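Some notes on the structure that comes next.
Here the complex is missing a single protein chain, while all its other protein chains stay put.
In this document, chain identifiers A and B correspond to the written order of the chains, with residue numbering beginning at 1 in each.
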Amino acid sequence: MSARACVVCLCVALVALIFVPVFAPGVAPVSAQGFAGLGTSAEGFALPTPGKRFSFPADHGAHNDFRIEWWYVTANLQAADGTRYGVQWTLFRSALATGDADGWANPQVWMGHAAITTPDRHHVAERFARGGIGQAGVTAQPFDAWIDAWRMTSRAAATADALSSLDLKAAGADFAFELKLDADRPLVAHGDGGYSVKSDQGQASYYYSQPFYRVAGELTLPGGAVAVTGQAWLDREWSSQPLSANQVGWDWFSLHFDGGEKLMGFRLRDGAAGFTSGTWISADGAAEPLAKGSITVTPLSTAVVAKRSLPVRWRIEVPSKSVDITTQVLNENAWMATAFPYWEGPISFVGTKPGRGYLEMTGYMPIADR
Amino acid sequence: MKTTLAALLSHWRRHPVQLATLLFGLSLATALWSAVQAINDEARASYARAAQTLGQDRLATLVRKDGSRIDQAVYVALRRAGWLVSPVLEGDKRFGEHRLRIFGIDPLTAPPQAQAVDVAETGALLNFVAPPGIFYAAGEAKTKLTGQTSTPVRVIETIPPGVIITDIGQAQMLLDARLQVSRLLLWPEQSPHRTPLSEIAPDLIERAPDEAGDLARLTDSFHLNLTAFGFLAFAVGLFIVHSAVGLAFEQRRPMFRTLRALGVSARSLMAVIVVELLSFAIVAGLVGVALGYALAALLLPDVAATLRGLYGASVPGAIIIRPQTWALGMAIAVVGTLISAAQGLLGVWRLPLLASAQPRAWAQASRQTIAWQLIAAAALFVAALLIARFGSGLTAGFVLLASLLLGAALALPAILMAGLSVGGALSKSAMSQWFWADARQQLPGLSLALTAMLLALAANIGVGTMVSSFRATFVGWIDQRLASELYVGTRDDAEAAAVRAWLVSRSDAVLPIWNVDGEVAGQRAAIFGIADHATYRDNWPMLQAAPDVWAKVARGDGALINEQLSRRKALNLGDAIALPGGYLTRIVGVYSDYGNPNAQVIIGVNTLTQLFPAVSRLRYAIRVAPEKVQRLADDLRTTFGIPEQNIIDQTAAKNLSLQTFERTFKVTGALNVLTLGVAALAMFASLLTLAGMRLPQMAPVWAMGITRRRLAAMELARSLVLAVLTAIAALPLGLGLAWILLAIVNVEAFGWRLPIHYFPGEWLRLALLSVAATALAAALPAWRLSRLAPSELLKVFANER
Partner (left out) sequence: MLLDVRQLKKSFVTAEGPIAVLNGVDLHLDRGVSLALTGESGSGKSTLLHLVAGLDRPDFGEILVDGKDLTTLDDAGLAAFRRETVALVFQQFNLIPSLDVAANIAFHARLAGRDDPEWQRSLADRLGLAGILRRYPEQLSGGQQQRVAIGRALAGRPRLILADEPTGNLDEATGDTVLDVMLSLVAETGAALLMATHSQRLAGRLGRRLHLHAGRFES
């Protein structure tokens, strides 16, 4: 599973600990071990099975019989003056229990993360909401995903895929963005037709993406509004038991090559060799799962961010696709200081196939706690 | 230094009673003071907790302008418009015999400042939000919930007493408020990109954080009262210490002189005495604070009942030991000791090395003192008159109280002196002349103790008159107010309808008691709908009423308001008031509503149901012949299965109200009695001191042929005469006090004014009590005198004295 899946696992972990951040700000919410061990047992929730065929637009909506789910957009943007920006918009769904109940008793908990990364600032906001009262949710048709005033809405033509054209907006205390996303290529299913394996023990999720968005819109920053353009990537994933017990964190990459190809790759860290996986997407949208061991990610140098030593330069090798690149983060401090903290930010890379993308790193423990 | 101290301390070994008096007086004074402080601290801490509940003291809120509840849809609309708000539903719910306050919250959106419960270690969010949910409450509330709910209760002691915190979904069910919230907590940091409030919810307004909390304000006067009592008790206690220390100084005068003659400097002698006094202060202070806690623990349940009854404030029934109470108690013990000993210390400082042959010129000096005191007293009385005439507010009330008490205390010696002079002028025989003359002589030594007695007695008369007046008014009022024979609370609308239909043929009338809560003139208020019925026309306790008041109310042409609302907001007959929802009406009557902390409005029941169609229609008053009450109540229970506590008859309701009332003033009574007791002790200590010093005055009379027994009897009589004169002086002072309490302090503190009633029997009882206390205090010194060995008296005549 993509490492961002694991961010959502956090959401599950939160079920036990959600009040920590809400009621006791400043208390370190979760240790890496804490969330690695959670979400591994399904307790009456549905489980992903191989051979799934996605059915749209229904599968764009929520799957409440699965424990966790998310709608996850990252965008690499650029202003007219050449300044580069990263934008993240995420809606997580986490079920406290199976079944549906009306109103406040509804077991769905929704969590939103939004961020803008600039070369020298990183703006973050998060939102929580209870399902059942209309404060947050996702409808498949017409496609609308929201939490509070944050929203991802389809404006696709009736004949097109609902996710091919999206309006995306969010606002925090010191930032806001409104973006238009348009894709002209199909959705991409990861793994075995959307069945994405996360561990040797068989943990898996349903996972598809739309990596081909062209983006135009406006960022509102403390210095004023900035018109931006660029590209974006949307992930859709849902599962009930996304991690195995020994997996402590992950490093996840979504890469836009200048040549039009895309690469999704991740490494789940387990204290041993780890579990790596990925998908090669050609410029026309054809997806090719990367066999186990065919992608290698290697940390090159670290920086101390939020008291953690995080790799900020990576070497990524996919020999079968002649990929041998070195990535560099736009801003080291792209730290998501949310209830479940992690690093998520834009990167660029040079080497055999240069381009831009997004990096997510989770499960790194604070130095003092080691 | 050590030697000097040993010499000084040897005195106490030979005078253990004196030492005991000193330590006891100081401990007692400290105890009463500390007890009051501990009670106040406890109450204030609980108000602070209440104010902090869900961050109300730090967070602004959005509320409806009319004070009614907010639609949940409005909450969602605000969130979706970018507002960072979190819903709170608040309301009272009865569990068995106890009424508890429920706070429903949404932990997912609550701002960090609203951290009422730290659920992190106690369990999953799921258990909190999914039925039956979880109640978080203090241990006291948990006890009240025992057997009353199937919801698990988890104890968090920082939650204010009487408060349950639970999920908002649970709260909506418990309070029967589906899709409603009371208010919205505003996160301090809001996104600048949110839509203006006026576009989404124009009927909401932002209310600033309430730092102090309503309770702290409401109860201020009550605690000021307690503090005043505590201070009075402490001052009275100091009189005891003063007497004991004074005696010790007097008796050790020769020793001081010898020590000085042996080369101990005045400075180091003072230092040693101060060390000695401080060690006593510390010992007595420790005992006193400990005693204070015990006393506070004893009194707190009643104080808590009072605060609940009068202000709706929940205060726990248990005392927590606080370091600041200890520190303050010790400090006050030390300061009190030094104040009490100041006169004696000054005497040591100025002590001439050689004894003066001249006895101290008491009378001369004291006559001047009395004159100056009288002038000061007159000034204070004039000030009091001016305040009474032109002042307003609680502070003025207390300043008035203080001026009056202080003035009376200062004037007392002059009054007593005048009384004794009259006695002297009327007396014929040598002995009776001597009796009065000597009483005058004795006065300066006793005036402090007598002042203590005056203040204690006046406080007793004043507070007693206030309480008794209140009781008399209250009893009459409750007869009017609870005019119906039976009160029944049904459990749902269907049962209500069935009960009403059933009662038609079985009762004389069924009167609805329906009400909604809301905000009127900025006050939390209950709005009742009242039927047009003789029960109200004949009985309702009106203070002011327009002509045809009941017809007007029935037609929807006006509203009645309670005295509290009238006084707090200066609303009178003919003024317009707006009810929740914006309905404007006119005030056609003001009625008394004792014991209710909140504002109340009465309108016609039809108007109520038109304005608030959703009003809960469950409670009824039933008119029925008194002899049928029991039968009807039983039938109601068996026919409908209505629980015992939902049906209450008039007698039971009255008893309950009166019980609450009595409990409310139990503390006042206890403090009163204690103060009087302390005053009697002060008297005892003073008399004991004087007994030693008066020997030279008694001996010549004895030598001239008066038996010791007769002298003792005269000593006793003299104390009693002084006590009687003091009691006579205390009466007008006490009545003045009562007037201030009833006409000024009560109005400010509770919002109602009561007529004063006079209880001469009570005054006589108190006067006799204080005279008896004095007799008791004077008995030991008198008994000792009657048994004094002649050799002791002869020492007075010894040549080398």
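In this section, a contact is a pair of C-beta atoms (placed from the backbone, for glycine too) under 8 Å apart; a residue touches a chain by one contact, two chains touch by 3 or more.
This one's a predicted model, so the numbers in the text were calculated from it and none came from an experiment.
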item: Shown chains that the omitted chain touches within the full complex; value: B
item: Selected from B:L179, B:A271 or B:A437 as touching the chain missing from the view; value: B:A437
item: Residue in contact with the excluded chain [from B:H98, B:K142 or B:R708]; value: B:R708
item: Missing-chain contacts mapped onto chain B; value: 357-359, 361-364, 429-431, 433-434, 437-438, 440-441, 696-697, 699-701, 703-710, 790-791, 793-794, 796-801
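In this section, only the chains that are shown with their structure count from here on.
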item: Chain A residues touching chain B - in the complex, by the definition given at the top; value: 14-20, 22-25, 27, 96-97, 101, 103-105, 107, 109, 125, 128-130, 133-135, 146, 148-149, 171-173, 176, 220
item: Residue numbers on chain B that touch chain A, as the complex places them; value: 72-73, 75-76, 79-82, 84, 106-110, 112, 115-120, 123-126, 129-131, 167-170, 172, 178-179, 189-194
